[in-house]
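With one protein chain held back, the other chains of the complex are shown just where they sit.
For chain A:
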Amino acid sequence: MKGFAPARAITSQANDTEKVQFFVGTLSLKALNHIYVLDYDEDSNTVGKKVYSFKNGEVWGLKSPHFDQELLAVIFNSVEDSSNSLKAGVFRIPNSEFPSIPIAENSGCVETVSLFDTHKIGKNVRSLEWHPTNGSEAVMAVDANLIIWSMATSSPTIKTQLNVDSSPDCQINVCRWNPHHQCSQVATAFQSSIQSWDIRSMKEIWHIEDAHRKSVRALDFNPNKQYCLASGGNDGNIKYWDTRNVRKPVLVQTAHSHWIWDIAYNCYHDQLMLSSGSDSKVVLSSSLSVSSEMKNPSDSEGETDQTESKEIRQDDVIQIYEEHEDSVYSIAWSNADPWIFASVSYDGRVVLGHVPRSIKYEILL
């Protein structure tokens, strides 16, 4: 599949667990931008595509909330005479009745629901995420500020705000909501360090200095296992951390030959880790030893060599997808089918991938 405009944002539709659906946003300073809605039909192995025009600017980030399949949080680059800034808003994809068609045609226009009022806080919205369970909250990084928004009202209001670092050039690269501990923690990454914050007190819980060489670009919490965080950065390594002891990573996997831009745990089988980077590669790797499916040592004693044969391939790169020709800035697992994922590269190419059958059977059986 090939788009024509550059793109750097993709997200999986998070509400409907029946549909394999992805949203992709385009990046164009001169022309009108679009949000593509891609529907994968497994039976016919075809992808339906709907295109909605997006008038607010370039799409830099997309997040689909878990409670509404038509809503979408977007980070966009708005250019106003002689200055530009990254802003964010919540938008609605119109529920078009006509079926998706293989050839792109404009299916309508994205409606603005609400905009985040960020210009007082900072210039650029760097990262945004919905509360993992509660639809009335969202976390956002604006320059060096961490903000919790209350979404209950018609326009979002600031619930709490924290300046992570006072130095002028500081930019948070990414912020992620920890799905454990009643969702009371948020992790941020800026430069080469990772920090975790308690959002009730806005105090630091722990921090990792020099997690990656120079820059940490991606974070993800293990959705099924507490205290388990993965990070990716400029050294091309995925590092797995136990947040109770952050002095050393639990596991380091060298996956990419250039910077890692995005990583994602598979929500159903968290030993599957997807990563993408500016070496134009998407890498599927296994991290069984730090996953929730890792058997306790005491359990495995009774079992036979079946577990041993599994352990042989536990922490390996499973497959490298090299279909992209430019840097891959964003990836997403499908919410409906645990074996399908999508990635988008800067040249606008979207690749739908699936976990190799042998791995699938190995995990299921």
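Quick note on the criterion: a residue touches a chain if its C-beta (ideal position, glycine included) is under 8 Å from a C-beta of that chain, and two chains touch if they have at least 3 such contacts; residues count from 1.
Keep this in mind: contacts and distances are computed from a predicted model.
Enquirer: Among "Integrator complex subunit 11", "Vacuolar protein sorting-associated protein 51 homolog", "Trafficking protein particle complex subunit" or "Phospholipid-transporting ATPase", go ahead and choose the protein name stored in UniProt for the chain not displayed.
Expert: Missing chain, per its UniProt entry: "Vacuolar protein sorting-associated protein 51 homolog".
Enquirer: Just name the one of A:F91, A:W259 or A:W339 that touches the chain not displayed here.
Expert: A:W259
Enquirer: Looking beyond the chains shown, say which of A:Q21, A:S64 or A:N77 touches the absent one.
Expert: A:N77
Enquirer: Per the definition of touch given earlier, which of A:N145, A:S278 or A:S343 contacts the omitted chain?
Expert: Checking the options A:N145, A:S278 or A:S343, the one contacting the hidden chain is A:S278.
Enquirer: When the complex is taken as a whole, what residues of chain A touch the one chain not shown?
Expert: So the residues of chain A touching the missing chain come out as 4-6, 28-31, 77, 79, 82-84, 169, 171, 210, 213-214, 234-235, 247-249, 257-259, 278-279, 325, 327, 346-348.
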